[in-house]
Structure formats: C-alpha cells, structure tokens
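Only one protein chain is missing; all other protein chains are in place.
This part shows chain A:
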Amino acid sequence: MFNSIPQKSDPFPGSAPVPEEKLNKFKRGVKGELPPRPQYKLRDVVIRSEAASDLAQKQNARYDLMLPEDAGFLEGDEDEDTCTISQDDIVDAVDITAGAKYFSLTLSQFGPYRLDYSKTGRHLLLGGRRGHVTCLDWQSKQLMCEMNVMETVNDVKWLHSEALFAVAQKKWLYIYDNKGIELHCIRKFNDVLRMQFLPYHFLLATASATGFLQYLDVSVGKEVVAICTKAGRLDVMAHNPHNAIIHLGHSNGTVTLWTPNQREPLVKMLCHQGGVRSVAVDKTGTYMVTSGMDKKLKVYDIRAYRPLQSYFLPAGASCLSLSQRGLLSAATGDIVQVYRDVWGIPVTKPYMAHRAKGSVWGVHFCPFEDVLGVGHGEGFTSMVVPGAGEPNFDGLDANPYRSAKQRQEWEVKALLEKIQPELIGLDPSQLSQVDHSTWEQRHVDRVQVLGFDPLAKEKFTPRLKTKGRSSSGKVEKRKKQVAHEDQRDVIRQTVEDRMKIDKERKEKEKKKAAAAGQKSALDRFRK
C-alpha cells in the first residue's frame, strides 16, 4: 500500500462520449443485419458503409452547434395574460436594438400591403395593392428601391437572394432587381394572384385567377409546367418547406397538394365547410394550419392527413403565417393574434395580440428574428414577438450577416446544388430508395431468362439415405422437422422482440416510478 507509487490515470479515458439525443438527431435510416459470411464481398461493402455512416453520424453529433441560443418567450405577471401586453410595453422593457424592431410605416396612399422577407431575414419587400413596390433593409431602414408600377399589385416575392424579386401585377408577372429595374416581363404567367418561391429548387410557383398553377425555373428562366387545377380562382397558397409541395386552398373548402410532376392533386383534403381563406405549413412539414370561411382554424398532421385541433375564431382568420419556432399568427380583421403551440394542448387564448391601423392584408414572420411583419391598409407594421425566430442560424445556408462576397459564393454553390423539379414528391427521401417497380420488372425478366429465381430461398430437399431411412414417410418427417425448425426460428425471433420491448417498457416504468418516488427534502414534514 505504501510502496505503490500513485500514478496519475486519466479519469476520462478515450474520446468524449456523444450524447444519445444528439446522435439520434443525426440518425439516418436503420441499421440492419450483416449479410451472411459466405457473401464476403457484399459483407465487406456493407460493413464499410455502416462504418462510414456511423462515423458521419458521430462526427455530426460531435460538431453540432455548441452552446446554442435558447428561444425565450414572453412571460406575464400573475393574473396577467401575455396577450394584453402591448408592443409599447415590450419595447420599454427590452434593449434599444430589440426595441428598434417595433416600427410602423405609414403608407396610407397605395392601399393594403403585401410583404415578404428574404431568406436571411435582412430584407423586406412591400407591395401595395395600388402599385407601390418598395424593398428595404429593414434593420438599418435603408431603402433599396421604391417605385410605383402603375398597376394593381397582387403579390410580391423575393427570389433566391435579395438581388431579385418578382411582382405579380395586374396582367403579367414581372421580375425586378433590387435597384427597381425591370428585368423580365413574363407573359406566360398571367393574372397571378399568389406566389411561392422554393429556394432549393429555384422554382417560382404561381397561382392565377384562371386556375392555373405554374412553375417558373428561376435559374434558367423557363416555365417548368403549367397545371390547370380546374378549381377556379386560386388565391390561397402555401408551400411545405420540408418537401416543396404546394398547398392550394379552394372555395369549396378543400386544400389540394401539388407537385410539378403530376397533373392531378396528390392529395385533396376537405378542411372547411366554407371556402379556405388561408393555409400555412410549418417548417418541419409536420403540421398544416388552415382557416376558412366557417370561421374555424384547423390544425392537421400533414403526414397522416389527420385533424389535430380545431378552433373557432369569432371573426375568422384571413391571413396565417407560421414562424420558424412554430408560432402561429392569424389576422382577424385589423387584429393580429399570435398563438403558441397550436398543435399541442388546445389553446384558449392567444399568446399575443396587436391591433393594426387598417385591415390586415398580409402577415409574415421574419426568419431568425423575433419579428412579425404585418401589411395592412395603412402601411406596414413590424411587431416584436418574443420566441418567434430561430436563434441558431446555419451560416452556410442562410446567413443574416453575410457579406456581398459570401452571398455571391453562396449563390454559386446553391445553383450547383439545385434540386431538379422531378425530385419533388411527398416523400423527399424517395431518392435514396431503389426504383422498386423497375427493379421488380427486371427481376422477373431475369428469372425468365435464367429459368429459376436466383433470389428465392433454397427449398429443402432431404438427402437420400440408405437402409430404409429414405422411405417416403421418413422423408416427409424430415421435411416437417425442417419446416418446424424454421417456424420455431421465426417464433423465437418474435418472442425475443416482444421480450425486449417489454423489458424496455418495464425499465421505463421503473425509472418513472423511481422519479416519482424520489423523496424531496420537504417530505420529512409530512404526516
């Protein structure tokens, strides 16, 4: 005991462990069993690829954002609803830079405004119904251009960067640069009412009064497809950021889902008894929120097409917008309400409310900022909504602080990584799957050529044995034995699985019980 020299040993040997949650965050697909040993070549390939994906997962988890910013929310005092807190109160309470985000532009002349924030959230585009189009760096309030197109403006939309924007005017679709110079007048796109831009596909999707859904490839300036929806005037539109599917709302209460690859809607959902007034889809592509003429606000799980929640708004919501963190803004007349977590526990009260000066025409959450832009009859109001924006941005994807050089570089890379419109589908991971129908057809052909199925499981043929052990009865018996063995294997597997699940469940319960049964310090005073 005494003669042993105390050696310093590393208390944390090896590399630091990666937390399970983070690993799960970067989990892609499921690992399977290795192929049997005789197929050593296949086995090698599989082993190698598994090792590679493990490495990728681990490294990604290790280098995931460290010290991420937390999103904070508004918290009221006792007996105080957060919805009664006015913007002025908030501005008084917050620092000066955050306070500067609450402002309003009085533009009463050119009537209700629609708006759009660029992908990085730095730039704001406003389009007044009576032809006033302006874009500005809203944080520094620096005006980039301002003009009147002398025509009705139905909608405005930034394209992939803050250098270009599209304006849907009375007759045609126009594209301007940020100096206000008209670059294109696209005559193929007429009577456009609403527009959506798919940033990774470089597609501008437009819905027109004539019932046409059209896709414009912005990178090459070509119309990809024009689909006649046969559903009348299309003035409700949203896109699913997860899979780039366009959602259209119709006057018969249905919402239809579209891709540029199919002439019919992928899915048709009956959402409201009256017409649909607005649709919004959340960032993860899980939830869809719709509001209709029946003054209802409905939340759907868009993956299973099941209604989750249904709310009744006394005035009905005309415009909906979902923020990056899942806040929902709904405009009812001249009031903008913001709801928190509408798909979870049913809400009874809005999180925030704000009265605009005129009736609201367009609402839009600003990316990466706790800001909601409201376009209304008397101009534009930017209101502060704590907890709306994603605090941790991906600098390679959308960097709000990027320089001109970085923007250029990003543009080139984004163009190189452009996703073709054919890849748009309900399941974005479909590309990583083998084209089953073709493969099956090929396989059938192969079987026909070979005369046997090379992939079929080998049928058991009992060996010929001598001395009367190969009598038909014995052979039958042996066959049965093998069949039984196989069946037993299957059963064993299922039982094992079930046991595993049971065990896990029990452990969970135990943990729960342990957590519940933990003694608190105050228990000693309990009688």
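Operating definition for what follows: a contact is a pair of C-beta atoms (placed from the backbone, for glycine too) under 8 Å apart; a residue touches a chain by one contact, two chains touch by 3 or more; residues count from 1.
Going forward, contacts and distances are computed from a predicted model.
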| item | value |
| --- | --- |
| Hidden subunit of the complex - UniProt protein name among "DNA-directed DNA polymerase", "rRNA-processing protein las1", "Actin-related protein 2/3 complex subunit 5" or "UTP14C small subunit processome component" | "UTP14C small subunit processome component" |
| Option from A:69, A:341 or A:422 whose C-beta touches the chain left out | A:422 |
| Of A:16, A:220, A:270 or A:490, the one touching the omitted chain in the full complex | A:270 |
| Candidate in contact with the missing chain, chosen from A:9, A:97, A:142 or A:433 | A:433 |
| Residue numbers in chain A that touch the chain omitted from display | 28-35, 39, 41-42, 44-60, 63, 81, 83-84, 112, 252-254, 259, 261-262, 264-275, 293-294, 296-298, 305-307, 309-315, 318, 332-335, 337, 346-350, 353, 355, 358-359, 377, 396, 417, 420, 422-423, 425, 430-439, 442, 454-455, 485 |
